[in-house]
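Removed from the display is one protein chain of the complex; every other protein chain stays in position.
Naming follows writing order (A and B), and every chain is counted from residue 1.
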Amino acid sequence: MCGIVGLFLKNPRLQPQLGALTAQMLKTMTERGPDSAGFAVYGGAQHGQSKITVRGLEESQRKDFEAGVLAVSQKATFVFRDDHAIITCSDEAEPAVRAFVEGFGHGVVFVSSGDSIELYKGVGLPEDVAARFGLSEMTGTHAIGHTRMATESAVTTAGAHPFSTGPDQCLVHNGSLSNHNTLRRQLVRDGLSFETENDSEVAAGYLSWRLSKGERLDEALTASLSDLDGFYTFVVGTRDGFAVLRDPVACKPAVMAETEDYVAFASEYRAFAGLPGIEKATVFEPEPQRVYHWEHAA
Amino acid sequence: MSQNKNSPPRTAPRFSATFDVNTISEIQRAAATGIYDIRGAGTKRKLPHFDDLLFLGASVSRYPLEGYRERCDTDVVLGTRFAKKPIRLKTPVTIAGMSFGALSAQAKEALGRGASAVGTSTTTGDGGMTPEERGHSSTLVYQYLPSRYGMNPDDLRRADAIEVVVGQGAKPGGGGMLLGQKISPRVAKMRNLPEGIDQRSACRHPDWTGPDDLEIKIEELREITNWEKPIYVKVGASRPYYDVSLAVKAGADVIVLDGMQGGTAATQEVFIEHVGLPILSAIRSAVQALQDLGLHRQVQLIVSGGIRSGADMAKALALGADAVAIGTAALIALGDQSPDLAAEYAKLGTVPGAYDDWQEGRDPAGITTQDPELAARLDPILGGRRIANYLSVMTMEAQAIARACGKSHLHNLEPEDLVSLTMEAAAMTKIPLAGTDWYPGKGGF
């Protein structure tokens, strides 16, 4: 049960403001989700380079961590933000770095990887979480954010959205699924692993599982209409864009605004109030059971 | 004996425990009619209940209070969190929501009179507020339900508290069906419905779903009523820990938790008997949710569903509730199931104590009916007196127990004053099994 925001920039001139605009949208969704918050920022993809986000890294561990990564990927670079770190390394070194991260221990958790995704999440008021990571200063092509009111799973960093279960993919969810336990067991049998008891993580895993079979995102989302039961508004981030899907009943709110410069998504209009040129935007609600998809030209 | 001496003894007729008499008759009924059984009242199966708990009276280690002489207070304040005008009750037992429509106007008036006489509240139901009910209830809680039948902002402002009903113990997750027989001209008018047709009630609210939207809805109700009225949120017991946490996060002042023994005017039997939690098993996790949020006793908890006596009330309070609500018990106090009506019950194919066709509107006691002749049988003044008597007895019973436990206020009852009689009760409540300091799960398995 939550608030969702998303911003996809069509006009590259807005890219320096992506973080600031997203932070402001996220803050307005505080009442919908005061327990925790998270966001994925896409940008800065470089040919041949991978980005890996990890969290749970204590400052005292940074040196050891850095040394360990450099041992498997000499040219890796690091950006530390609060307890998160973004490692940039060559595509070839990515599996080795990831293996190192997953074996490092000390509470360090692999969060996401891909060409352009950086993913941050934490417990607390959305405004504080955004400030902790310096969201306002971030730049990029598109971003997705989430504020969470935990329903049936605990208030933890792991339970915060977005969930990333595949390269450059992430998902945020508002609603409540009703068949996620069965689906999780099926996906686990198929080799997926899950970090939380959260229904939304199952949805993210489900989409990754379908994408891994070679389906396009719109195909995977269409399939979820028959395989996921319950109530949902999903926003899914990919390397080049994002997609939106609402369940057939469509009880959970969703509103979109489009101008020549951007496409914005939110649970409520309030989140758009500070966007440039919003008074002239086309504002509409996504229809149920219809996959909406925006992509930057590759 | 004319029988052949050599014939062996015959097997006596043997009934199946699986296909017992009720099961067989239900299969036969279903096959004949093609419709599921709709009835009133609550679950009839045997469930773990407050009878499975006992109090530890005081003796040497604890000192009791003198009955009637030494104080044992019973007052409770509800809605202290955000409302400008909290509710003050003299006794922590209230009348649960029951609609005009399900009940006759006379029955609603009697409940109002009885509750007011002892200084407690009554609650409207799915059908709006009648002037009789408002007039005779000194403290009236106005239910805000999915169907919004009779929902009127003037009544909202006339109410003393607002109860947003998400669910009901008899049917968590379900809507309702008031059969056409009970849609009298007056009921139809209050609900904007044609007369005599089946009234279907929605299972979800029309304009919000989930806690994030509930928060906005609660704020709207507060804005309309100048932030004066306590806002209750009522849930049927099914996932009480999460539901209570979320209702509190959404801004509720008071939580009403209704167990599956709670009654209903009309629902599918399969719903009544197979969905929800017995109230005994639900209280502890609801209290835990409030404690985890640091709001136990600040957001008050009212529990209902099978409350029958001062002992049940005292046990619910000891488990952490702030008050209890009664529905079915109040109808019995009014005259439902009376042995005096045996002949009339027989005409309806039932007996006193088993009458549950509240949906039919033919209640010989004049309670669950809209038939003017039947309803006229209930004298609201006498009925009110019976309700007042019964509520007073419940209060005195709870006080007797509390004094025996050395408490000068009912709210000082605590879980440690109780023991469990059964393993089930011990597991559900974490109250140790009598004579031990153990409950299932303690120490881990």
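Keep this in mind: a residue touches a chain if its C-beta (ideal position, glycine included) is under 8 Å from a C-beta of that chain, and two chains touch if they have at least 3 such contacts.
One rule holds for everything that comes next: contacts and distances are computed from a predicted model.
A.B. asks: Name the absent chain as its UniProt record does, using one of the following: "Protein glxC", "Glycine dehydrogenase", "Cytochrome c" or "Indolepyruvate oxidoreductase subunit B".
C.D. replies: "Protein glxC"
A.B. asks: Which of these touches the unseen chain: B:Ile197, B:Val270, B:Ala354 or B:Leu382?
C.D. replies: B:Ile197
A.B. asks: Of B:Asp20, B:Glu70 or B:Asp207, which one is in contact with the hidden chain?
C.D. replies: Among B:Asp20, B:Glu70 or B:Asp207, only B:Asp207 touches the chain that is not shown.
A.B. asks: For a quick check of understanding: of B:Leu179, B:Leu293, B:Ala400 or B:Ala434, which residue touches the chain that isn't displayed?
C.D. replies: B:Leu179
A.B. asks: Check the options B:Met151, B:Leu293, B:Met396 or B:Ala427 and report the residue that touches the missing chain.
C.D. replies: Per the contact definition at the top, the residue touching the missing chain is B:Met151.
A.B. asks: So which of B:Asn226, B:Gln298 or B:Thr436 would be touching the chain we can't see?
C.D. replies: B:Asn226
A.B. asks: If the missing chain were put back, which residues of chain B would it touch?
C.D. replies: Answer for chain B: residues 33-35, 147-148, 151-154, 156-157, 177, 179-180, 191-194, 196-198, 200, 202, 206-208, 213, 216-217, 219-220, 223-227 touch the chain left out.
A.B. asks: List every residue of chain A that touches the chain not included in the displayed model.
C.D. replies: 250-251, 253, 255, 268-273, 279, 283-285, 287-288
One rule holds for everything that comes next: only the chains that are shown with their structure count from here on.
A.B. asks: Counting in whole Å, what is the centre-to-centre distance of chain A and chain B, each centre being its mean C-alpha position?
C.D. replies: Centres of chain A and chain B (C-alpha means) sit 44 Å apart.
A.B. asks: Mind listing the chain A positions that touch chain B in their complex?
C.D. replies: 1-3, 31-34, 149, 151-152, 174-176, 231, 251-253, 267
A.B. asks: Write out the stretch or stretches of chain B touching chain A in their complex.
C.D. replies: The touching residues are 204, 209-213, 215-216, 239, 242, 246, 249.
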